[in-house]
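All protein chains but one are shown at their positions in the complex.
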Amino acid sequence: MFLEFVEGPLWYASAAIFIFGVSLRLIEVLTRGMPPDLSAPRGPGWPGALRTLFSRSWTAEGFTRGATFHLVAGYMFHIGLFVLLLFAAPHVVFLEERVLGFGWTPAPHWLFILAADLAFAGLALLWLRRVMHPVMRKISTFDDHAAAILTFIVMFTGCMALLMSHESLRAIHMLTVCLLLIYFPFSRLMHAFTFFLSRGFTGAAMARKGVQA
Amino acid sequence: MARMKFFCDAERCIECNGCVTACKNVNEVPWGINRRRVVTINDGKPGERSLSVACMHCSDAPCMAVCPVDCFYQTADGLVLHDKDICIGCGYCFYACPFGAPQFPTEGAFGSRGKMDKCTFCAGGPEADGSAEERRKYGANRLAEGKLPACAEMCATKALLAGDADVVADIYRERVAYRGAAGMQRGWGVAYGKPGVQAGKDMKGKAAGKD
Partner (left out) sequence: MSDIAAPSPRLRYRRAFRISVLLLAFVLIVPLVPYGLAATGVQLTNPGADLWREVRQRVQPYEATTQVKDIDGAALINTWGETWREFRSDRLVPIGGGILLGTLGLIAAFYLIRGRIRIEGGRSGELVPRFSVNQRVVHWFAAGLFVILGLTGLVLLYGRYVLIPLLGPEGFSATAAACKEVHNLFGPIFPFAIVGLMVLFGRGNRFRWLDVKWFIKAGGLFGHRIADSGYYNGGQKTWFWMTVLFGLLISISGLVLDFPLFGQGRELMAAAHVVHAVIAVVFIAASLGHIYIGTLGMEGASESMTRGYVDGNWAKEHHNLWYAEMEKAGMVGVDENALEEVRRHDDIDFRGFGSPLPKGGDTGH
């Protein structure tokens, strides 16, 4: 009964809030506008946008040593998470049956275990550093902690339901997923979509000025 | 109440695997699950014997003792059955079983161990007798229809006996008496230079050791 509610009305509501909220936030960013750049453009903006979009995936020279922890743990988490989200067998089935109508080959068992372990370890290490490092502790807001903890809880409940044989465990996982979807547009998790815009804008603005950024 | 048991007469088993085939057919056992198997000892040598092994439905079942979720139960007939809804697929019953009866599908969710499956003496599971749900999960429930397990019914030589332990014991006792102790002694290894009493010239069959 609870499972039907969570996979039915709650799922639709949270998916709607997610799509609606993300779109609204993106439109908000795009229509914000900036004061016009009155200088003569040195070149088109779009090559710089593309370049910066990819170049920001690694640290600038001289900063790598200080950022090693975040680079390693960050990539562990994000790559693990995407492999989990997109290629874990139950997710592929869910996407095929309820969202897209088509599916793809899911990941083999060993790859799933590897991705899940990397994702859990990366997220735990990142959040622990946020709590332990004096500077990060001081600048972290409720949103920072909530996003990390909520994501961890979603992954944890997913792990609990791995045997795929108890409705209660599946329902708990779906519930936390819906909560995350509702929370998403109002939080820093929007970086998943806005990082295109921020990197692109910085690159384009710099390219227009004739600067490699 | 009748205590149900299996018994495989090693003197009669001809390794035809009819019991294995019957079980897989009647219970629609998926690929890779082997509820029953035939083990042949000293294949090709004098004294070759075969035994058909599945769950022995022990009185003090080790599987029942080690299960962390206590999913086994013993029926009034003495059969050891389990509830797949409760099973978590940990594998402990398999480590404890002397006969290797518990089987696990390796193609469960994510390729990890799925729910345990084993010989049920064709008695199904905790669901209602003969229901579609029971059939899907546990296979045939022949006992509820008053029949005996398919493996024993199918055995070509009546090596594999199944049913009331007293009746099975009576049948076997009769066979032992008929064969006589000499049948066991004579000719087991007479040919090929092993010591023993010579078989009489009129003795025939396996008991004469002329194989």
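Each chain carries a letter (A and B) given by its place in the written order, and its residues are counted from 1.
Everything below uses one rule, namely that a residue touches a chain if its C-beta (ideal position, glycine included) is under 8 Å from a C-beta of that chain, and two chains touch if they have at least 3 such contacts.
Everything quoted here is computed from the prediction, not taken from an experiment.
Only one of the listed residues, A:Leu10, A:Ala116, A:Ala147 or A:Cys178, touches the absent chain: A:Ala116. Interface note for the absent chain: among B:Cys55, B:Cys71 or B:Cys119, the touching residue is B:Cys71.
Remark: the residues of subunit B touching the chain excluded from display are 10, 17, 20, 34, 37-43, 45, 47, 49, 51, 53, 62, 65-71, 83, 85-92, 94-100, 103, 112-113, 181, 184-185, 188-189, 194-197. Mapped onto subunit A, contacts with the missing chain fall at residues 65-66, 68-69, 113, 116-117, 120-121, 124-125, 128-129, 132-135, 156, 159-163, 165-166, 168-169.
The definition used in the following text is that only the chains that are shown with their structure count from here on.
Measuring from the averaged C-alpha position of subunit A to that of subunit B gives a distance of 54 Å. Interface residues of subunit B facing subunit A in the complex, by the touch rule stated above, are 85, 88-89, 108-112, 115.
Interface of subunit A with subunit B (complex): residues 88-90, 108-109, 112-113, 162-165.
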